[in-house]
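The structure appears right after this line, and notes come after that.
In this view, the complex is presented without one of its protein chains, the others remaining in place.
Up next is subunit A:
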Amino acid sequence: MAEQRLVLLGVAASDAHAVANRLIAMHLRQAGFEVVNLGTCTPLPEFAAALRLHPGAEAVLIGSLNGHAHADLRELPDLRAKGELRRPVIVGGNLAVGQASAAEAERRLLDLGVDHVLRDAVELVPLLDSLRAKVAV
């Protein structure tokens, strides 16, 4: 039997948008993943605690739709400095307030230490596969 693949999924701290979160969980489960879904309004330390509990997770997937991605993920450098969240952090959704440029929002998140920024959830499985291929080599 193939090894069970595991990911952590959740929505950023100030964000209650639930629909994409539910659909992405269904989609990943259909694709064979075990999904630990932390749901909406999840502060970054809660992701870190969940990763300690599930060290086998291959990535941490964070959705943000309300435009507050940057403020909600601000603790990432601190947590990483403490040795937490040492897995690819993949962020997707609607990442800045208003009609601001998506490229600028993406750059600010990458500066915080986010590893990958995706526009659409359909890009998730291919990205997870490619990250895993790199680890396997």
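A few notes on this one:
The criterion applied here is as follows: a residue touches a chain if its C-beta (ideal position, glycine included) is under 8 Å from a C-beta of that chain, and two chains touch if they have at least 3 such contacts; residues count from 1.
Simple rule for what comes next: contacts and distances are computed from a predicted model.
This figure omits one chain of the complex; the name its UniProt record holds, of "ATP-binding protein", "Protein arginine kinase activator", "Glutamate mutase subunit E" or "Assimilatory nitrite reductase subunit", is "Glutamate mutase subunit E".
Between the chain not shown and the residues A:V19, A:A81 or A:A133, the one that touches is A:V19.
Contact between subunit A and the unshown chain involves residues 14-19, 22-23, 26-27, 30, 39-42, 66-68, 70-71, 94, 96-100.
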